[in-house]
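Only a single protein chain was left out; the remaining protein chains are all shown in position.
For chain A:
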Amino acid sequence: MAEIATSPTYRRAGGLRRLLERYPFLPALAIVLVLLALNGIFSPNSLSYRSLTGLLSTYMALILLAIAQTYVVYAGDIDLSAGSILSLVNVAIIVLMERWGGGAGAVLLALAIGLLLGLACGLVNGLVVAALRLQAIVATFATSIFFTGLALYILPVAGTPAPTIFWRTYGGRLLGLPFVFYILVGLVVLLAVLSRTRLATQLLAVGDDQQAAYQTGLPVVAIRIRGYLLCGLFSALAAFCITGDTASGDPLVGGKMTLFSVAAVVLGGSALSGGWGTVVGSLLGALTIGLISSVVFFMGTPSEWQNFVQGLAILVVLMAGVLAGRRARP
């Protein structure tokens, strides 16, 4: 990323290329718009205000989990435990809210503890991967089993309703607008702030060339640990959303979401090898996954072919993204 600004060849590039350099998530955005249009063609109802709100409130958890994943992917790492962190935080806050009576104060306190728990999980991952230098893919797979075990200890079977105040707020409205819109706005502001911090650039630098980053004096280990901390934090936020949308605790809820979060990162145009990517792309990638599965249904695909078509569609989108992205990347 840093090279782009200094390299004179790219300054002379055409308008489209310059646009892609500046906003690498544009292909992902175009894909989301195309999918929205397809949904609208096959089922006009799916573009209603209510359906779009629903889409957002259901996929907000995956959006946040994909963003969590993006920060570790920036540095060339991966977190296969993100979904398990989500499950763990989900059951922890559910059990705490119930134990403390479910009032507004209890909810806020439980959420604060949930954030700390997410950070703690991120710290464990960071220490294991960056400080102990275990391979990220296997180490976080192991911690995912560990976190799932903890979640099962806290809540052995799915159940325990969330306090009404919590999920009514998440699924409800504030000043006439759905609550998830405020979450989205808050998220965009948070991402904008984070992308201007030194940490984002440092993560990308580490992902681009770890050796070079080390030689220029960057504290590589500390930076990678901070990446995992951010990942844990956003996984906890994702857990809040899933708790809001499902109003209950489920120790296995996040298991399947991990790989979807990785897929969303890649669909959003980030490179799994690190050093290149945007969080906005991941946000759009998560929406892409959601929109693909609904368009497959609205097209009237027979049930036995739905998985096949969905997989194929994801591949096609991936290829389109790669072709567009190749123009912008050095």
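Please note the rule applied: contacts are C-beta pairs under 8 Å (C-beta built on N, C-alpha and C of every residue); 3 or more make two chains touch, one makes a residue touch a chain; residues count from 1.
As a convention for this text, contacts and distances are computed from a predicted model.
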Item checked: Omitted chain (choose from "Sarcosine oxidase subunit gamma", "Ribose ABC transporter substrate-binding protein", "Bifunctional protein PyrR" or "2-oxoisovalerate dehydrogenase subunit beta") - UniProt protein name -> "Ribose ABC transporter substrate-binding protein"
Margin query: Just to verify: which one of A:L16, A:V157, A:L174 or A:A222 makes contact with the chain not shown?
Written below: A:V157
Next item on the list: Have a look at A:F25, A:F179, A:F234 or A:F260 and name the one touching the chain we're not showing.
Entry: A:F260
Note to self: If I consider the whole complex, including the chain that's not displayed, which of A:G207, A:P251, A:G269 or A:G285 touches that chain?
What the structure shows: A:P251
Check: Given the full complex, what residues of chain A touch the hidden partner chain?
Finding: 43-52, 54-55, 58-59, 61-62, 152, 156-161, 167, 171, 242, 245-257, 260, 290, 293-294, 296-298, 302-304, 306-307, 310
